[in-house]
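This is the structure I want to talk about, given as structure tokens.
One protein chain omitted, others in place.
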Amino acid sequence: MHETHFGSPRSRVDGPLKVTGAAPYAGEFTAPDLAHGYVVSSAIAKGRITRIDTKDALAVPGVVQVFTHENRPRTAFRSNAYQDEVAPPGKPFRALYDETIVYSGQPVALVVAEDFEIARYAASLVRVTYEAEAHETDLEKVQAKAYVPPVKRQGISPPPKPRGDSEAAFGASPVTVEAGYRIAVEHHNPMEPHATTVVWEGDERITVHDKIQGAQNSQSYITAVFGLPQKDVRVVSPFIGGAFGSGLRPQYQLFLAVMAALELKRSVRVVLTRDQMFTMGYRPDGLQNVALGANQDATLQSIRHDLIANTSTFEDYQEATVNWSAMLYHCDNVTTTHKLAKTDLYTPADMRAPGAPTGLFAMESAMDELAHKLGVDPVTLRLRNYADIDESTNKYHTSKELRAAYQLGAERFGWSKRNPKPRSMKEGRELIGWGMASGAWEAQMAQTSARATLTADGRLEVACATADVGTGTYTILTQIAADALGLPMEKVTTKLGDSSLPKSPVEGGSWTAASAGSAVELACHKVRETLFKSARGLDHSPLANADIERVTFHGERIALVSDSSRFVTLADALKAAGVEKIEAEETASPSKLTQMRYNSFTHSAVFVEVRVDEELGQVRVTRIVDAVAAGRIINPKTARSQIMGGVVFGIGMALHEESMPDHNLGRFMNHNLAEYHVPVNADVHDIEVIFVEEHDTLTSPLGVKGLGEIGIVGTAAAIANAVFHATGKRIRELPITIDKVIGTAEAA
Amino acid sequence: MNRFSYARPGSVAEAVREVAAPASKVLAGGTNLVDLMKYNVERPAHLVDVTRLPGLKAIEETGEGGLRIGALVTNTALAYDPRVQERYPLLSSTILAGATAQLRNAATTGGNLLQRTRCYYFYDAATPCNKRVPGSGCPAIGGVNRIHAILGTSEQCIATHPSDMAVAMAALEAVIRVSGPGGERDIPIAEFHRLPGDTPERDTNLGADEIIVSVELPAPRFATNYTYLKLRDRLSYAFALVSVAAALDMDGGTVREARIALGGVAHKPWRVPEAEALLKGVVPERGAFSLVADRILEGAQGFGGNSFKIDLAHRAILRALSQAAAGTPQSQTDKRIQ
């Protein structure tokens, strides 16, 4: 195929809509009969509502209705009807289901009014009386009750079976390190709060604009919960203001907005407040322990990584956290465990690279500790224990250019100039630290369908139900489609985020580029074939005896590879076909055979410079080089942005982000963006992204592996390792805040 | 927001009459009041919009060599006023360490002084708080108190005052002019903000029927040896964990007079004049600074999450005094600490 666009930097096709404010997000669709819902949240963590008084709220002029568990319309009885596409095992939370309170911030009422400010005011007048029960939100207090989840979460690999005897090998190792690690609970906090606008179309039909990473996931949730036929529910969400996993599962505002719209037979919008963004999923709390044993020659002899993570009382949330420690390095004796303990909080949720930056913060910190103890360079330690196959499953890698990533990243960073001694590098008052870490994330492809439609005017439309949450999906699909038919990108329209479009799983896990991209390519190739047949069938066609393998689609022409002066224009071919449009829908599926024999991962090597004012505890991340091996890169421009975004997320994890629970109240207290700190512009300096050349024919037909997650993985560990190198202080609990830097953490 | 009536008086006298109405609140830049109204923390019955009052947007010479800053002068206008930059660079620098350009463009001098605490519990109407609902309790004590006070606390309240600007004004001994039914009166800034004691619901000594009309800065003396050092959880757009405004009036190689005010540690900008006096006639060096810091932090008490602030404040005082003595004030854009 002639690739004009694939592999070349291209500006986002949705750019003009976004920079002019014309791109519509879920809470911005409207209707003449729109009413506004405002959620009332529970003040207690556990217990029951004994009384809920809505009289004063209902008396406010402009209030339409107040929904509570007492007047909630009938919805599905069985809890499994509420189970969405990516739900963990358990019984999903059901808003306004009954008087029971299972977490602080749980929605207890929805006030619907003619305008937003009336709804907000009336919500303040809803009086809720509770009977509180003792709650426990502190993971440390419940860790003794930790259990191995009896039902595994679909799509999440449990920790691999132990190999060798890690305990004996640890005992026999001349050099060992062992420590506990922890990362504060983090909330996703996409810039757009969760929102749903339900447009009442009459006759029990609704169009739903939901902040969701998969329109079809919301659609099937609505049809199951409210017993509606699929044809009466269309979910249209063309733009998502960031999600990072918070939009994988339908959130409670979707349920509330649909419930109110169906009951009131009018359009309803429910937008959560920023504070309420802390009343849904989060990156779980986890107590991690890593023990490594090595010989003096820096070969790993034993790896043990244990995790106790929190979950809710009603679902067993699981993510692959410890698994990375079992696959990243060559080692004969490995044990990893993952247990859960129930807390009176909402269920955790997938958050950008769920499990990987968490588990690898612990593992890659421990590797740094081991390197220091062995007196070897951290990169050398990793190279000496390089794994050529995934030893945790005994499968081959589809491709693995991590070695090149270490090498290129180190080169670009200037790693060879590093003085290995902690506290040895200084400029002015600041100690300088250089640290590094490895990253890995699964490269997956999921079964996805797409449609391509070429119309008589020479325009191509490609369509898929998946979402673009800022990842650049609109742009890369446009590039793929334009290349397939030799069109300029301006002649291609990509449609996404609509449940009526060809089937796609939720957008997430870094699988969308490989999956939707392959589906689009297949559908376009089908259109090519039809078009080619038509071109070949023309009277005196210059392509008369040609084979489709011997022609190129380029510059709106179909030409012979051997002689580009022999061509048929697309317009002529279309005209010859004599149809209004040529349409094809195709489904791309991963190869089962490949999956049986291979594992596929993206990898990264992250190099970080920090500057630490030791006396005052201030840490500045001044330079990051992230070398990423992720197969072929469709659009270097948007790809670089995606990695940088992941790195910034990693800076937040390392230095800033922390949802602070008050265990007396069972409630996160810093539930706003003033006190939950995400990095601001001043926190981010030079970030250099290197894409390592990696040839992969097995992960997906496109050779693409996906980029959404890998940027965050390894970043926090590299920063923590750099802080150690600067100060000689090993900080094993993130975020690394001023108090920890000036505090009494273990010195070198 | 709750329902309220709205007035837009055309004169200070009219504004004073309007604020006499029960449960009235003054609206200026709105950056804190509107925020709190949305959280249902402030519930005014009557809103007095003073943004159009004439004469309160000017910065004028006082005659005694000082400047009089109208209550409605925005943080931006104040920070970038050439006279302020030249004669009170500490104030300019301090303002620029706070909030963001957007907030500083709206926030006013008077409003900044009346900013309310950022205590998590005060902001969360679903939890108890003695400042918000007197007598309901203080869950910050024994709860999440990373950002809370270490000095001047009471059993009722351990909240801090969040302003940066007020810290510099405390160091510069600004005087706040207020207008009430009985006319105008002056309140030195040291007496303007209160400690929580048994009445944490009262932040300041401004009467319920008074409004701030101006802030007067005495003749400048600290334009060379000064700094504002702010330590926070990210490099911008965060409230201070600890901040220090330090100003030295030098007489050759020794200190003629020192001013040190702390932010983020108490219910008001924290000054200890006796500690400052320890520097009088002294050659500025770390040994002397350490004694000063010890004195300033005498009686400091941590509550677990914020206990690190005692040590941090000590270190910050030393560094700020070093910066001031060296005449190398902290840049508010270059985040490397001098």
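Going in written order, the chains are labelled A and B, and every chain counts its residues from 1.
Here is the rule we use: a contact is a pair of C-beta atoms (placed from the backbone, for glycine too) under 8 Å apart; a residue touches a chain by one contact, two chains touch by 3 or more.
Keep this in mind: contacts and distances are computed from a predicted model.
Colleague: From the list "Transcriptional regulator", "(2Fe-2S)-binding protein", "ABC transporter permease" or "ATP synthase gamma chain", give the UniProt name belonging to the chain omitted from this structure.
Modeller: "(2Fe-2S)-binding protein"
Colleague: Among the chains in view, which touch the chain not shown?
Modeller: A, B
Colleague: Please pick, from A:631, A:679 or A:714, the residue that touches the omitted chain in the full complex.
Modeller: Once the missing chain is taken into account, the touching residue is A:679.
Colleague: Which of A:472, A:486, A:509 or A:735 touches the chain that is not shown?
Modeller: Candidates A:472, A:486, A:509 or A:735; residue touching the omitted chain: A:472.
Colleague: Counting contacts across the full complex, list the positions on chain A that touch the omitted chain.
Modeller: Residues 11-25, 27-32, 34, 115-117, 121, 189-193, 199, 236, 238-244, 271, 273-274, 461, 469-472, 474, 478, 489-490, 492-495, 637-638, 640-642, 644-649, 672-674, 678-682, 684-687 of chain A touch the chain absent from view.
Colleague: Tell me, which residues in chain B touch the chain that this view leaves out?
Modeller: 1, 3-6, 8, 27, 29-31, 34-35, 37-39, 47, 49, 51, 76, 80, 99-103, 105-106, 235-237, 332-335
To be clear about the criterion, only the chains that are shown with their structure count from here on.
Colleague: At what distance in angstrom does the C-alpha mean of chain B lie from that of chain A?
Modeller: The separation of the two C-alpha centroids amounts to 41 Å.
Colleague: Over in the complex, which chain A residues touch chain B? Could you list them?
Modeller: Checking each residue of chain A against chain B gives 41, 43, 117, 120-121, 124, 275, 428-430, 611, 613, 615-618, 620, 655-656, 660-662, 664-665, 667, 669-672, 674-675, 677, 679-683, 737-739, 742-743.
Colleague: Touching chain A in the complex: which residues of chain B?
Modeller: Counting only chain B, the residues touching chain A are 1-3, 38, 40, 118, 120-121, 123-127, 139, 142-144, 146-147, 231, 233-239, 241, 308, 311-312, 315-316, 318-319, 335-338.
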